[in-house]
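Complex shown without one protein chain; remaining protein chains in place.
Chain nomenclature is as follows: A, B and C, assigned in order of appearance, with residue numbering initiated at 1 for each chain independently.
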Amino acid sequence: MANEFRYKRRVQFSETDLAGIVHFANMFRYVEEAEHALWREVGISIVQRGSDIGWPRLNAALEFRNPLRFEEEFEVWVRIAELKTRTIEYEFTLVRGKSVIAVGTMTTICVRRQADGTMRAAEIPDEVAEKLEPYAAEPEI
Amino acid sequence: MANEFRYKRRVQFSETDLAGIVHFANMFRYVEEAEHALWREVGISIVQRGSDIGWPRLNAALEFRNPLRFEEEFEVWVRIAELKTRTIEYEFTLVRGKSVIAVGTMTTICVRRQADGTMRAAEIPDEVAEKLEPYAAEPEI
Amino acid sequence: MANEFRYKRRVQFSETDLAGIVHFANMFRYVEEAEHALWREVGISIVQRGSDIGWPRLNAALEFRNPLRFEEEFEVWVRIAELKTRTIEYEFTLVRGKSVIAVGTMTTICVRRQADGTMRAAEIPDEVAEKLEPYAAEPEI
Partner (left out) sequence: MANEFRYKRRVQFSETDLAGIVHFANMFRYVEEAEHALWREVGISIVQRGSDIGWPRLNAALEFRNPLRFEEEFEVWVRIAELKTRTIEYEFTLVRGKSVIAVGTMTTICVRRQADGTMRAAEIPDEVAEKLEPYAAEPEI
């Protein structure tokens, strides 16, 4: 069974809005932070200096179930729903204590930057795929 | 047929990230800005001082088709896909020239803040529903 | 001698800009995070539910000495330069390893929200002043 990575975080003041709760766009920052922490956990970084590989997002979606407030501690649980040849689909659950704050998905695609600055879909480097596999629901076949 | 509201915007430096493009979480800020501009367009504000009404998000989702870069001008096209008794479902298309940058949806729910600070779903005030109706695909029945 | 509080942090992707380094405005978020962590350290919160006390900023200034990059770990060192009747002046040093990233100051003022929504300067509550005193360079006389 796939592993799940858990990222701990505390809500910062600047992440709230006048409604007194975390602004929903910041929830997408939280899931990205968890993604990058998962990569570090397995010994890789989403940014490789001098590399022409990049990881733009294809899509991101969250359902919001409960508000999150200043100074509350919460966790982002990350699983890889699908680790394909060129894309990674993540599943996230944001949890505070026993409350689910949000659930959602994000798909990122491996690209190579071309000489003209555009990006072209590329195969995920083996090193990355191997490191992430323990967190993937179904290993790539 | 429902009207579509078009919100014009320019990418700011602080909205980009080290990949040289707009960070995806900021795209969610852009669609919210367009939502609020639509409300202003019809003469209402999403924030009513002294009111106990609020508009938290139930969900938000974007598909990203093309990158957006510093200083580029773009538009967010907003339509209301469904104007229900308690919720509003928006549809967005982000466009730069002839390129679609992103498409997506967001659902917001009308709530009343209770004395204990919690929020409870409430009917959308008539004044708000009437003002938004021209932008709704199917008027509430 | 006054204590110094040290807040540890890692740079997140969304905090960088197209120049490949942390956007300078985010450095001001970092120092605020450190301020709030110091308050938690001494057992208080800058936000008291149901209180009419607030802590807006009078000024904030940073000098930038070295860039900070994605995933780098750094610390914010906080001292209270002056703890006055109504204001708190903080001094900050942002440090990564042996490099000073930035130094600066921020002054915050204690206010009470009036019935009409405006804010009026107020004396810092004794409980807050006593808790912060160990971090103040010169105890208020």
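We take it that contacts are C-beta pairs under 8 Å (C-beta built on N, C-alpha and C of every residue); 3 or more make two chains touch, one makes a residue touch a chain.
Keep in mind that what you see is a predicted model, and the values were worked out from it rather than measured.
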| item | value |
| --- | --- |
| Displayed chains contacting the withheld chain | A, B, C |
| Which residue of C:K8, C:R40, C:R57 or C:R120 touches the chain not shown here | C:R57 |
| Residue ranges of subunit A at the interface with the undisplayed chain | 13-14, 16-21, 23, 25, 49, 70, 117 |
| For subunit B, the residues touching the chain missing from this view | 12-14, 29, 32-33, 36, 40, 45-47, 70-71 |
| Contacts of subunit C with the absent chain, listed as residue ranges | 18-19, 21, 24-26, 28-29, 32, 47, 54, 56-64, 67, 119 |
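One rule holds in what follows: only the chains that are shown with their structure count from here on.
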| item | value |
| --- | --- |
| Intercentroid distance (Cα basis), subunit C paired with subunit A, Å | 29 |
| Euclidean distance of C-alpha centroids - subunit B vs subunit C, Å | 33 |
| Overlap residues in subunit B, where contacts from two or more other chains coincide | 18-19, 21, 25 |
